[in-house]
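Written below as structure tokens is the structure these notes are about.
Below is a slice of the complex: some chains, not all, each in place.
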């Protein structure tokens, strides 16, 4: 029996295969404190038990992205250890709040396999799902990664590529958020007077602030998530690697951008879904992250008069302030842009 | 409605104005663990539930300075985001212990306004108060900051400068500390046999040890406090700024000096009040902090036979060991000195 895992290669996946990931994890207030220390997040619902209770939660839930990172981290040893590239995310839905004390575990199903024409690599599509200790789904997302083959001669299964909607539809969002007591929503405490009605599609918001990343910080974060992708931790091997240095976990940039977005989106208290995220360029320690957002769409939610959903596209840049919203619409690959992140946030009315 | 805040400028403040600060925060054992990891604090009351209970607390309270930093952090977005300088603190009193599970929020009242003769800047005085979830005041302090004006033509209100006592008087200190069961105070566990009676005014104590600061550490700390002052986080912008690099939050130096002071003041279990603090010189990552203290005054507390108060002046220096107490009394601005901190600590008899 092989005792160590060097990770799976392309030909190790079978369509329809179910993979139970290792290391369930009990989320604690310690995790949440570290999350705050790593990103400086200030959303009131996640920061204060009292604020959370005033609006209808039993207590402050864990930050949505902390949940995402921990579930994602569990999938890494089985799915993406030998990934050449994380090609994309889709249909990521946050289905239920996670509270300190809850225990998360994760499973993935292989939903697509496609060998590349070079026959040395291929793309695997998986749907990964996070569960709490009662077996309730708390998070579900699809991602696809390009993997090396161990053996170039290995015969690949027939190509199967899943059909993925370009984004999560708004009608699915409401059922996953408990009813918010908007009368209990104190806008002074939440940090903004702007509610759902105050945002308009097409609006752009510069989140103003910048945050520099140190090596110690992104490694603390990625280990906290028990994410084992070696490119983040091993300066010795990476010196001889593609970039000559450690690469920062893409989720670290997402969390930084989300924390910066408080300045302009303070009442966007909950990420209900992620439509997609693209890490436009690699990110390294020493870079300073800026972010700006565009309101792409607004949606009323069926039978919900308490909240509405904003579809937000957030771009993060490296060493490039967002003052002038630096993106050429024709070319998303503006130099300095590192993240293009499309998500649904809920906001009280 | 402007959705992002670039912070208030001098002319945005009105005398008597009350400002409710955003983002209430539930303090957890996670915050306290991070505080320990950041400073290596060893005071027994804050470190051990058992020690705390043996001397009369229901459990280990949060470190006093953790409470200070979190309350202070809340005031930053509204008060000092555009500060040219944090000019001073006064009359800072710790009024009630804070325990993990308590939720802190903060309000400030504008108590003084004075435009500078250059008409481009001015000084704002605020009293900031931290509350727990029962609305009880846990902390109150005055600070004053020099701010830019947004518009030099803006007419300033008539100058009003509050009268501030040079220090907190000792008689106010006792009522804010619960009765300590001195019979339960185990001096082996607390780390020192020296009690209140063993200290004398004029005495100087070299705290011996030095602690080097890394960029990742002070940023983790300042984000943990949800302090948004951009000079601490943004290496990109600060490269073009006054110092050419990130500036460390002054409170980080205070916490380091306090943690170092354990070696010599191990039984000074509680900061009851801060008379004043001056950041004599800016502090940057890579510096090694040393500290020494002088006992300025001793005070019996009305109706308290369990504890006494020591007024302590602690100086911290950068890359300058305290062996020879390096301060010229005539000039507090000795090269290398970065902090001059004057506070009242309580000590068992």
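Every chain is named by a letter (A and B) in the order it is written, and numbering of its residues begins at 1.
By definition in this document, a contact is a pair of C-beta atoms (placed from the backbone, for glycine too) under 8 Å apart; a residue touches a chain by one contact, two chains touch by 3 or more.
Please read these numbers as outputs of a predicted model, since none were measured by experiment.
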Wait, 2 copies are placed, so what's the full copy count for the complex? 3
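Convention: only the chains that are shown with their structure count from here on.
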Show which residues of chain A lie in contact with chain B when the two form their complex. 28-34, 36-44, 47-51, 60, 188-194, 198-199, 205-212, 214-217, 220, 263-266, 286, 288, 319, 321
Touch list for chain B against partner chain A, complex: 1, 3-6, 20-26, 28-31, 33-34, 77, 100-101, 103, 105, 133, 214-216, 219-224, 226-228, 230, 233-237, 246
